[in-house]
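In this view, the complex is presented without one of its protein chains, the others remaining in place.
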Amino acid sequence: MLNFLQNLGHAGLKRVAAVGRSGQMLAQAVIAKPAPLEMLPLLIKQIYFVGVLSLIIIVVSGLFIGMVLGLQGYTILVDYGSEQAVGQMVALSLVRELAPVVAALLFAGRAGSALTAEIGLMKATEQLSSLEMIGVDPLRRIIAPRFWAGFICLPILATIFSLVGIWGGAIVGIDWLGIYEGSFWANMQNSVDFGEDILNGLIKAVVFGFVVTWVAVFQGYDCLPTSEGISQATTRTVVYSSLAVLGLDFVLTALMFGDF
Amino acid sequence: MRMRTVEISVGAFMLAGIIALVLLALNVSGLNLASQGDTYKVYARFENVGGLTPRSKVTMSGVQIGQVTAIHLDTEMLMAKVELDIHKDVDYLSIDSSAQILTAGLLGEQYIGITVGAEDDVLADGDVIEDTQSALVLEELVGKFLFNEVSE
Partner (left out) sequence: MESFEDVIIEIEQLSFARNERPIYKDVNIRIPRGKVTAIMGPSGTGKTTLLRLIGGQLIPDQGSIVLDGKNIPELSRKDLFEVRARMGMLFQSGALFTDMTVFENVAFPIRVHTDLSEAMIRDIVLMKLNAVGLRGARDLMPSELSGGMARRVALARAIALDPDLVMYDEPFTGQDPIAMGVLVKLIKHLNQVLGHTSIVVSHDIQETMGIADYVYLIADAGVIAQGTPEELRKVETPQVKQFMHGLPDGPVPFHFPADELSADLMGAGR
């Protein structure tokens, strides 16, 4: 029994130490005087790798999720004679919940794990050390641009996800299932509020972007510099950031849409 | 050469994001770009506001003329006091206008419909609408129905 408690305590302390290290890393990478001239090309390159290359999976997933929502929504609402509300349902589900959350989960899986693996590999091949020896801070040169890129890209990806999803729902609802186009859009426009729904969804995406990228970048930076270490780190990135996204989603939803 | 394609695609990516946001704002949320600035406040007391919430629509003959900004409990009269923001150019609401809480569709949200009365004087900023009709409560309806059935 004592052994178990000791192990538990040890594991807990290790976790806390890791969180502390990750906070330190973030502070050193992000705070302190920015050097926009040299950072900008690095940032642009990272936005390409992290954002542009994630577009396909985001667009395709968004389209299919929107279409499924349209279909399922129709089959449920038609029993109440309220099938014109499909547009409203699809739009609200996407904008408030599905776009930020699903985009964040897909992002964690695709871009997050790629970031972790890349940074971990740079650590294992001593590229980070040699940067230091030449006198360049790897946190500013390698970590910071990747962090900002992730932070900027996820809200953009989530917005595109919403748009494509709503369009998918519209195709299914209007063209396939025959809902009247006018009431589809009118109901949607009447019930979706820019400030409450769209902006809140964006805020969620920004928070998720911060968390997912932070986890991904830290796991790469902190990993054991062996091939096993890197694979463990990528797994941890996907698992931790997914759990964090889902947990934060609950908290944010309660704060934004609950009655507090 | 390679750097140029990267820069172009990043620019296109960010542009796509901004366009998506604008499209969402306009087509999905029906954001009204026209200035909504000038409004005046009118109050109405109801016995039961039902599912009315702040930001619910205020309409006349089905056309939106403002929105609900706040709902409080009037502790003196023990009724609900609803604060309405009406557009400044809707200045023809007579002081005997009536406000009714209506429901849009079967599952729909609730809104306030205003019907103009016969008086010459109009409502000004801060005035109270006296003639109000509360929301329909399902239990009362059922009760009335049963009562009518029984009495036959």
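Points worth noting:
To keep things simple, chains are lettered A and B as they appear, and every chain counts its residues starting from 1.
Quick note on the criterion: contacts are C-beta pairs under 8 Å (C-beta built on N, C-alpha and C of every residue); 3 or more make two chains touch, one makes a residue touch a chain.
Values in this document were obtained by computation on a predicted structure and should not be read as measured data.
Interchain touches from the omitted chain, evaluated on the whole complex, reach A. Note that of A:Q24, A:S129 or A:T226, the residue touching the chain absent from this view is A:S129. Interface residues of chain A with the unshown chain, by the touch rule above, are 122, 125-127, 129-136.
What we mean here is this: only the chains that are shown with their structure count from here on.
Separating the CA-averaged centres of chain A and chain B is a span of 35 Å.
Partner chain B is touched in their complex by these residues of chain A: 41, 44-45, 47-48, 51-52, 55, 80-82, 85, 91, 95, 153, 155-157, 159-160, 162-163, 166, 185, 188-194, 197-198, 202.
Residues 3, 6-7, 9-10, 13-14, 16-17, 20-21, 23-25, 27-31, 55, 105-107, 109 of chain B touch chain A in their complex.
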